[in-house]
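What follows is a single structure, and I will ask about it in a moment.
Every protein chain but one is kept in place in this view of the complex.
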Amino acid sequence: MVQTFEPKSNYKVIGSRPVRHDGFDKVTGRAIYGADVKLPGLIWGALARSPHAHAIVKSIDTSEAEKTPGVLGVITSKDMPETEDKMIDLGEGDENPRWTSNRLMASTKVIYRGHPVAAVAAADRYVAEEAAKKVKVEYEILPVHNDVDSALADQAQIIIDGMVGDDLGEEVKNTNMALHERYDFGDVDKAFKDAAYIEENTYTMQMVHQGYIEPHNATAFWDEEDRVKVWTSTQGAFTARTALASLLQLDVSRIKVTPCEIGGGFGGKIPVYLEPIAALLSKKTGRPVKMVMERTAVFETTGPTPGGKVWVKIGADTNGKLIAAESKIWFEAGCNPGSMIGPAAQCIYAPYDIPNTRIDSYDVVVNKPKVAPYRAPGSPQVAYAMESAVDDLCDKAGWDSMEFRISNASTQGTRRGDGVRFSVIGTKDVVNATKSSDHWNSDLGTAPEGKVRGRGISNGYWFNIGLKSSVNLNVNNDGTVTLIEGSTDIGGSRASISMQAAEELGIPAEDVRPSIVDTDSVGYTDVTGGSRTTYATGFAAWKAANNLVDELKGRVAMLWSEGTGELGKDDVTFESGVFRSKAEPQKSISFKKLADKLDDLGGPAISTGSVDLESAGDGFGMHIADIEVDLATGKTDVIRYTAVQDVGKAIHPSYVEGQMQGGAVQGIGWALNEEYYMQDEGGMANSSFLDYRMPTSLDLPEIETVIVEIPTPLHPYGVRGVGEVPICPPLAAIGNAIKDALGVRLTDLPMNPGRIIEALKK
Amino acid sequence: MTTNTTNVHIRTKINGQPHEFLAPSYMSLLDALREIVGLTGTKEGCLDGNCGACTVNMNGRIVDSCLVLAAEIDGGEVETVEGMASSDGLHPLQKAFLEEAALQCGICTPGFLVAAKGLLDNEPKPSEYRIRHWLAGNLCRCTGYDKIVKAVQKVATNN
Partner (left out) sequence: MHPFSYVAPKTIDEAVDILKKNGNRARPMAGGTDLLVQARANKWDLDAVVDIKKIPETMNLEVSQAGLTVGSGVPCYQIYDDEKIKKEYSAIVDGAFIIGGIQIQSRAAIGGNLCNAAPSGDAICPLIVYGATAHISGPSGSREVAVEDFCTGPGTTVLQNGELLVKIVVPKPNANSGAAYERFIPRNEMDIAVAAVAVSVQLNANGDSFESARIALASVGPTPILANKAGSSLAGKPINDDSISEASSLAKEESSPISDMRGTIEQRKHLIEVITARMIKEAVKRARG
């Protein structure tokens, strides 16, 4: 039975903008991020990495590295424990520990450039890095597959030996295609025959990276009793612990993960990379070991999002009703299976009510780093395709594309591409809010000579997730409450979680003191990701707060009973921070005053709340992009941008706006310039911030935001996740703006100046 | 340790305080601040001058400390984010960043604060374009820069 809630109003704390609790430490440089961790006796680790994207490892010679003065230990895959060959769940996708172990430290094969082959520990970081370069490896180079077409070609070199592909339930051997899934509803073929207008196209996209400014890091200490302590910038201390237990073949109880402050994640810091290596170096040397990943390795060896191809075909009747949609989605999984074809299928048609739909999706292994989630994984790619096709269909038929999106908007009861039916959603509200926005009703203005302007819109969707979270509350004598949680705070979530507890307790947000603690100190909490933190951990905080109020009612009853035991919890009410006697309503005591008396009323007052939420409120958004293109050079500037989104309820509007703005800008970078430029022999050519071109402050206008609130019944305050939706619309919003400006449809990302000039020439 | 390098003897002022220490000749100013002096507020992001997370003020100019050798600050002065607040409280930029929610993960924040201070100390009322141009050497992946620019503008307006 899923608990549901009615929307409320008259909030005291929800909707306000308090200064975040960790803000002071972060603006003064005192906050401890993973790379800032210091321990007595700390030494450094560095990795030796493969220069080849696909090769057999014939031999590894670490002798010169070991002899280097200052080196304290060297490990290879021989030092990695034998792991299970089965799938485990990390919170945003399954993994096979045997493949993961091999991927983090190569045994017989290297399958992506930068694949670690050995690790070195030394007291000086520079010495460790130099010694790592002295590890000698003999390789037998194999053919490289840089993309889906290459990996699926006849006679393609198989990347994972023994991998068995799943083609609609049938086993396939000797293939790089890990999975083919199909969703088929209604009668798509018949519907296309009935369609008056059809639009069909193939869209390509390249691998792109989350681009967080903080590189991966890990500090580990393996002690004499085989207990392992790890400090890391991670999005999920508990999922990291689970992964470590599997990779190191230890019980979870022997591992304690302390999540440090984290410098960005966007999904990419859910998997572990350095943690198990640092732990094994610590085991070898007996010292705590710190590792910080160099930026080139962050690009080349952590988890970008898939590139690939999306073919879309949509059909509408003469009245402008979408009646059919078919798509084929090919995603690069990187060197191990697990690209997000599932979520892509869930998202591709979500903004629309389409009675006949089919999706075929393919997960393909290539010689690139294994992909990891990147903000609504899979959804931006398919949104680019679908939203471009919708605009072109409207063009063809002479329809207004905004009105088309309104009249075909998904609503409660609409069936999603994977068959799930929506509950209360805000699609139409979002489109209508966009239509009435200041931006939409403002003139595009005239471009200077030699340039043209265009405007484009696009829908975007993410389903958001729930999963498990736990919160503990302790009341302090001064009326403040410590809130213990396990959700690492990447974007200000500890503030919004604290605000939810504060609202329930009737105290100011500043009086809740949040701490994010290690895996020994709080109940299981799933990752900060999936747009779940404010929703699920907030829900847990709400629960804990309600449990606390219940506990405190008992203390008030004790107080007013004066030793007689006459009164019980049922004789006490609670509202807006005040406990009141039911029988004598003028008799009351505030939360703060009660806190001061707790020592004599039964001692410390604590509570817990934990949740395991199966579903969450779906999120819809729409963006408007105004661009200006230099016709001679193809240079494209975004001159105005608005993000509209249904967030259910904005707990802390500043951080909601921040998510919308940050996601939009990542999408803008993806649309215009970001890509993994692959060398023919394999490996990323542009693995630095110089040539992996993310937007700078000079590349952007103000990002305007419009918050729509259609509360979800699944949360006490109606919260829907906000973080992931905003990266979905920008790709097609800009693509559609380019079409509006230049009259040409670009179907390949990124839509950089070179591609624009080429398209103009045609 | 290596044999043909020497430690450099450095006497410098950091956030107004005299500091004296030995650093390997090949060590960057960033590493010296973080590992030797113990000021970890300045962050490592890319080590090749493209992200600005390591920004400090050196002898009156903002620089990427990952591309300065520790040896080069002998006889000079460095200001880091740790030196911005005083006994009177936070620097106006630090306050504005908090009030305007100009940070999400916060890793780029020290670099932005030092860079923005470098601008406002010389140009108290810069235009939005000038702010964005000055800060283009600092990458942020979380905020889209919007609230960062607004925070700097807030301080500029009050100047």
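By letter and in written order, the chains are A and B; residue numbering begins at 1 in each of them.
Keep in mind that, in the parts below, contacts are C-beta pairs under 8 Å (C-beta built on N, C-alpha and C of every residue); 3 or more make two chains touch, one makes a residue touch a chain.
Just so you know, these numbers come straight off a predicted model, no measurement behind them.
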So which of A:Thr62, A:Asn673 or A:Asn736 would be touching the chain we can't see? A:Asn673
I'm checking contacts with the chain that's been left out. Which of B:Met84, B:Ala115 or B:Ala151 qualifies? B:Ala115
For the full complex, which residue in A:Gly34, A:Gly73, A:Gly492 or A:Pro695 touches the chain that was left out? A:Pro695
For chain B, enumerate the residues touching the unshown chain of the complex. 2, 4-6, 8, 24-26, 28, 47-50, 52, 55, 58, 61-64, 66-69, 71-72, 115, 118, 133-134, 136-138
In chain A, positions touching the absent partner: 126-127, 129-130, 133, 632-633, 635, 637, 672-673, 677, 685-686, 690-691, 693, 695-696, 698-699, 752-754, 757-758
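Note that only the chains that are shown with their structure count from here on.
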Could you give the separation in Å between the centres of chain A and chain B, each centre being the mean of its C-alpha atoms? 29
In the complex, go through chain A and note every residue touching chain B. 17, 19-20, 22-24, 26-33, 35-36, 38, 69-70, 124-127, 210-215, 261-266, 292, 294-295, 490-492, 654-655, 657-659, 661-662, 664-666, 688-690, 694-700, 702-703
Partner chain A, residues of chain B touching it in the complex: 1-3, 24, 26-27, 31, 34, 38-48, 50-51, 53, 80-82, 84-85, 90, 94, 97-101, 103-110, 113, 131-133, 135-149
